[in-house]
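Sharing a structure, written as structure tokens. Questions coming.
A protein chain is absent from this complex, but the other protein chains hold their places.
Here the chain labels run A and B in written order, and each chain numbers its own residues starting at 1.
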Amino acid sequence: MIEDLAGLVERHPLFRGLPGGVAELVAGCAHNVAFSPGELILAEGGAADAFYLVRRGRVTLEVHAAGRGPLVVETLDPGAVLGLSWLFPPYRWNLDARALDPVGAIAVDSSCLRHKAEADAAFGYQLMKRLSAVLVERLEATRYRLLDLYGHDRSP
Amino acid sequence: MTSLRVGDSATIGVAGLDELIAALSADGYEVVGPVVRDAAIVPGAVSSAADLPTGWHDEHAPGSYRLRDDGDEAIFGWAVGPGSYKGELFPARESIWTGRRNGSTIEITEAVDTRAAIAIVGARPCELAGLEMLDRVLLGGAAVDGVYAGRRERAFVVVAECAAPSATCFCTSMGTGPGVLPAGTTPVTLRPGGVDVLPRFDLALTELAAGAPRSRRTAGAPEWDEGSLHGDARRAGAHRFLVTVGSERGASALGAVDHVPASTEDHDARDALIARASAGMGRLLDTDGLASLLARNAEHPRWEEVAQRCLSCGNCTTVCPTCFCTDVGDVTDLVGTLERRRRWSSCFDLDHSFLHGGPVRASAASRYRQWATHKLSTWHEQFGSSGCVGCGRCITWCPVGIDITEEVAAIRASEPGARPLATVPSAIGERAQPARSDGGSP
Partner (left out) sequence: MTVPREEAGRAPRRAPGGGADGRAARDALTPALYVVSRRRIEADGVVTVVLDPMVGEPAAWLPGQFAMLTAFGVGEVAISMSGVPGDGGGLRHTIRDVGAVTHALCGTPVGSPVGVRGAFGIPWGVEELADTDVVVVAGGIGLAPVRGAIYVLAGRSGGGRLSVAVGARSPEQVIFADDLRAWRESGAEVELTVDAAPPGWRGSVGLVTTALSRLAFDPRRAAALVCGPEIMMRLVARHLVDQGLDPDRIRVSLERNMQCGVGLCGHCQLGPFLLCRDGPVRPFAGVAGVLAERER
């Protein structure tokens, strides 16, 4: 039911603390989903039709490579946003995402939410602010990992 | 003769200085003092007053040092030379321990200091201040440098107050000279950080009335004016030394030498010389808020600017009387002898800050910044005082003539609300002229 969903959306870190109307707006584009461990949630090259607010379980972001198996580039914890490429054309995923544990999430229809953001600029701005913060945090963390801090190179 | 006490003064002639040196030597001291060698005045063995640099005078400028023999009678008519007595007490190279493998163990033998007690005759007040700063570094912490402690304890120190500061001197800015005492005061025992250290000196000499030069003028020699070492000869007569007692063993040493009580004229002559020397400093360093000035200007563009000139040769650290950095390293040989050695090193060495595969301070800018900031700023937090005595050696012996007072002034001048320093010599090599108002002193 939409009301239960709105409550779940409201409690998710991405939307927590925003005015009540936002949760309803988002819930109108959303539905509950679950994945079993090992199940592929997003596929590299696939259409970014929906993104996910992870509520339960961990998800690995991976790049598949022949002869090397899936290479995990990041592990997302419960409370994370899974999928960001739905924001921009060509609306395609660039990484695989796989459930590591049993995963419970809220799937949000990308096109539906994009239309609502275009129509309601105030909501659109709030959404962008929250998603940008996630992007910046992941970018910074990735840059620091590139330094290979624990490697045998010179420090500090 | 009534026995002398700490704080008393007496007057001795040049013969008395000779007696003093001979007596110290006879008592087992290795006497070291200023001697002329390789066109410089450096610490060397002294067996009599004849070994001292009589008649020699020095000319300092950034990157330039010349000695001149004017042939006059002044024994201490010069400022400082490149070496300091730091090297006699804190050896430039030494063995810490040697070891030998013996089966599955190692036999370690600590090195012992075999040098006799040293008597220094003719240290400058700035050099004495330098030794006191080294005392805080090497004796003031939880670990004491045993060799330095022993040598310093046993060292007999005769300070020669300074009447001829050079163009690079700025001891007045650092409160370390040119006299060893303000007029009329008695020596005090320092207690930095609770460590009981020696009294400041055993004896202090001030050379008076060194007599007219044999040739009134040698090529390039300046005129000797009224207030100088030579000028007051007309008033006071014989070439002599005012001697102040700084310790009981100093009292004992002076008591056994031919001396007369110091007269009022002797004290006045000394005070006048010191006053004239104070006014004749070649440079000034504004130390007001200096520690925090440098601390907040770590990114000042001046550091990059000085780095364009600095060769990071480390001359400044070699001649500095307070630099104390050492490298500690192990050596071995094909037959398995082990030795740990210590030698003077410099923060300008690229390897000084080596960590995990490379130096922390790779650029000349960061190394110059480290040296200047340590000497003038962080030394305060580490050891409770400035690390600079204002002797000017780093300026004179820098091959490209970098002047620490000028670098600091440049940083200070580019801060908001900067105020220009009152009297700073503008031309390289120009000796700051003393104020003429004291020309009338008797």
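Basically, a contact is a pair of C-beta atoms (placed from the backbone, for glycine too) under 8 Å apart; a residue touches a chain by one contact, two chains touch by 3 or more.
Every value quoted in this text rests on a predicted model; they were computed, and no experiment measured them.
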Among B:238, B:260 or B:298, contact with the omitted chain is made only by B:298
Hey, which of A:73, A:122 or A:136 is the one touching the hidden chain? A:73
Among B:64, B:252, B:287 or B:385, exactly one should touch the missing chain; which is it? B:252
Which of B:42, B:275 or B:338 touches the chain that is not shown? B:338
Applying the definition given at the start, please give the residues of chain B touching the unseen chain. 23-24, 26-29, 96-97, 99, 101, 104-106, 108, 110-114, 117, 137-138, 141-147, 149-151, 153-154, 156, 196, 247-249, 252-253, 256-257, 295, 298-299, 324-330, 332, 336, 338, 340, 342, 345, 347, 352-357, 360-363, 365-366, 370, 374, 377-378, 380-382
Residues of chain A in contact with the chain that isn't shown? 58, 60, 68-75, 77, 100, 141-142, 144-145, 147-152, 155-156
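FYI, only the chains that are shown with their structure count from here on.
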Whole-Å separation of chain centres (CA-atom averages), chain A against chain B: 69
